[in-house]
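Note that one protein chain of the assembly has been removed; the remaining protein chains are unaltered in position.
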Amino acid sequence: MSAHPSPKRRAFGAKTITLAHGGGGSAMRDLIDDVFLAPFSGERRDAPEDQARFDLAALSAKGDRLAFTTDSFVVDPLFFPGGDIGKLAICGTVNDLAVGGAVPVALSCAVIIEEGLDVEVLRRVVGSMAETARAAGVSISTGDTKVVARGACDKLFITTTGIGVVRSGLDVGITRARPGDVVLVNGLLGDHGAAILNARGDLALDTEIESDCAPLNGLIETLIAAAPGIRMMRDATRGGIAAVVNELAEASAVGVRLSELSLPMRPEVQGFCEILGLDPLYLANEGKILAVVPPEEAQAALAALRAHPLGREAAIIGTVSDGRPGRVTMETRFGGERIVDMLVGDQLPRIC
Amino acid sequence: MRFVDEFRDPALAKTLVKEIEAISARLERGRDKPFAIMEVCGGHTHAIFRYGLEGLLPDLVEFVHGPGCPVCVLPMGRVDDCVAIAEREEVIFATFGDAMRVPGSKKSLLQAKAEGADVRMVYSPLDALTLAKRNPDRQVVFFGLGFETTMPSTALTVLRAAREKVENFSLFCNHITIIPTLRALLSQEDFGIDGFIGPGHVSMVIGTTPYRFIAEEFKKPLVVAGFEPIDLLQSLLMVLRQIEAGQARIENQYARVVPVEGNPAALKAVNEVYEPRATFEWRGLGSIAGSGVRLREAYGAFDAERRFAVPDMKVADPAQCRCGEVLTGAAKPWACPEFGKGCNPETPLGALMVSSEGACAAYYQYGGLRGEAA
Partner (left out) sequence: MCLGIPGRIVAVADADAMLCVVDVSGVRRTVDVVCVAPPGEPLEALVGAWVLVHVGFAMSIIDEEEAAATLKVLTEIGEAEAEMEALRTGSIEPVPAPAR
């Protein structure tokens, strides 16, 4: 479907989603029109085509390469402090485009719904997607809805795919880090991972840690303007900051040395990690990028990040070295040194 | 964090490292091999790697990572029993997170969960009891493992279940005790350890007197240590000072948490609920007399081993593994032919790769920078 409601739009009155809503008939048409298209497209009315169409000349005016990415979201619980699966689905794909130096243009949204889902829940999620997309300045241009039998998925899965246009002349990439470069992050680490683990409730911990889930394209725009020689950016999602730094060290065939003392972290996240024996370097973030800039642009990059509302706690956390390629080390608080490797599986609370 | 940050102070660490360097320079004369100091506890092993302490020390001192990781030393047969219980239709199997990856002879709890077993990760045995109250039509089994530190928590949970008559709760008891194991290690003929960093949190329960035989019979120094890097460095210094003075005493660096007499209320609960087993098998070390406990007859109603039939099969460790030698300090992890190859944290073969507190996993994860150079 394209993201525009049919002219005969009708209100959707059902309370729960059933298999009939995925059957291709008028029940499905009503669901799509009222629950999805109305929030996504506002008052715009286009012909209900099966695909979104873009004017190439308008895209070309924004840059010289097309960026294209996709991501699926299966977070449990659907709603958590600081966000929900809808906000996450928009931020994740917007950020994946933006870290490539692209201006995000449009997203698709495909949802798989488990029958029995409360329609109100769906409306809240879709409303959150629409709001986040507006805040990020992207449109949701096409999508798909499927309903599956109970147990075939967990409540709601969302896949978003995005296109963006890479700014002309800008070349950021994971292979571009060079010895001497400076590694920055735009703020406090580990909030999302801690918030999700906590929101599941199994651990019976009580804390106000919220997910940092946010669209970062605005922040990245100011960063690029301040540090035009920027080498690479990545959002530090699953696997945390440790995963991104390791990928970067390997791809650029460089060493990276982090400084434990300069890692920005909320005391609550530290406390959370101490209780459960977790390493915050491996906790997921959804509103944090790791950026590598040449040394002469480091201070300008830091200042630009800190001037942005989503970068107030930005910090320089390490440097790229000519050490053993692919090796990430961290200077511990007293000048000790440890290796920071990728995580093998999921990080499980270490209790005994 | 109070009582944490003070003991992570870099300036204090530098002071301690200098002092350790000075003492080892004095001890160096006439010494052709390093002093091997065993930290018994897996929590200490973890801290040593997390803070990069090994790299700070002079060559004359080396940490040997001891057997004190209850997840690592759990034999495969017991994991098989866990899986058998967890796979029962009526059971919710509640466990600490790090026990989920321990491999049995066929699968781990994580794999059993993927195949449909209802396995829940909890932070505390109390949470398992809560699960039992919320699911009265299910059998909730808690996977009790750990040393003396953890025993009071499961004992008190069993007592609570008895008091509150939560009949659908039971405990699969795999608790082990460190003292018989230390004795077994020390009794080995070629045991080349010069001193011990003693387990701080075990000691907060049992106190410091049970270690006396180590000094009196085996003439080795032991310093009960806290878990922050300053605690470990200070304790190491205390051990080295004893070595320099030709002494062997039990000292307590962690007096802020560890009273000499331990915790009487905790010990009372443990003695009320548990009795020693004749013997218990340790992965990598074999059977050690008196090193395990089980629920007393009076609490047999809460004993998962009595409630459910378990296979109770002995499964031998893979023959090529050298876990036993690593555990006793006779070999370094990287000396094992399987280290990092057949045996890695994703598919651990041996005990010490299983938990992040195991010596091999710690080396794999945080890197033995020294080992690499060697």
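A and B are the chain letters, set down in written order, and residue numbers restart from 1 in every chain.
Assume contacts are C-beta pairs under 8 Å (C-beta built on N, C-alpha and C of every residue); 3 or more make two chains touch, one makes a residue touch a chain.
This one's a predicted model, so the numbers in the text were calculated from it and none came from an experiment.
Trainee: Looking beyond the chains shown, say which of A:Asp154, A:Glu274 or A:Asp322 touches the absent one.
Mentor: Per the contact definition at the top, the residue touching the missing chain is A:Glu274.
Trainee: If the hidden chain were put back, which of B:Ala25, B:Ala265, B:Ala298 or B:Ala335 would touch it?
Mentor: Reading the full complex, the residue touching the unseen chain is B:Ala265.
Trainee: Decide which residue listed in B:Leu126, B:Ala162 or B:Ala330 touches the omitted chain of the complex.
Mentor: B:Leu126
Trainee: Tell me which residue among B:Ser24, B:Ser108 or B:Thr150 touches the hidden chain in the full complex.
Mentor: Answer from the full complex: B:Thr150 touches the omitted chain.
Trainee: Out of B:Gly52, B:Pro75, B:Pro199 or B:Gly350, which is the one that touches the chain we can't see?
Mentor: Going through B:Gly52, B:Pro75, B:Pro199 or B:Gly350 one by one, B:Pro199 is the residue touching the chain not shown.
Trainee: I need the residue numbers on chain B that touch the omitted chain, in ascending order.
Mentor: Within chain B, the residues touching the omitted chain are 1-4, 6, 9, 11-12, 15-16, 18-19, 41-43, 68-70, 96, 123-127, 146-147, 149-150, 152-153, 156, 160, 199-202, 204-205, 227, 230, 234, 237, 253, 255-259, 263, 265-266, 269, 357.
Trainee: Going by the touch rule given at the top, which residues of chain A touch the chain that is not shown?
Mentor: On the chain A side, contact with the omitted chain comes from 204-209, 267-268, 270-272, 274-275, 277, 350-352.
Everything below uses one rule, namely that only the chains that are shown with their structure count from here on.
Trainee: For a test of understanding, state which residues of chain B touch chain A in their complex under the given definition.
Mentor: Residues 1, 4, 8-10, 13-14, 17, 42, 46, 49-53, 55-56, 69-71, 96-101, 120-124, 127, 130, 145-146, 150, 229, 344-346, 355-357, 364-367, 369 of chain B touch chain A in their complex.
Trainee: Which residues of chain A touch chain B in their complex?
Mentor: 202-205, 267, 270-271, 274-277, 279, 330-339, 341, 344-345, 348-352
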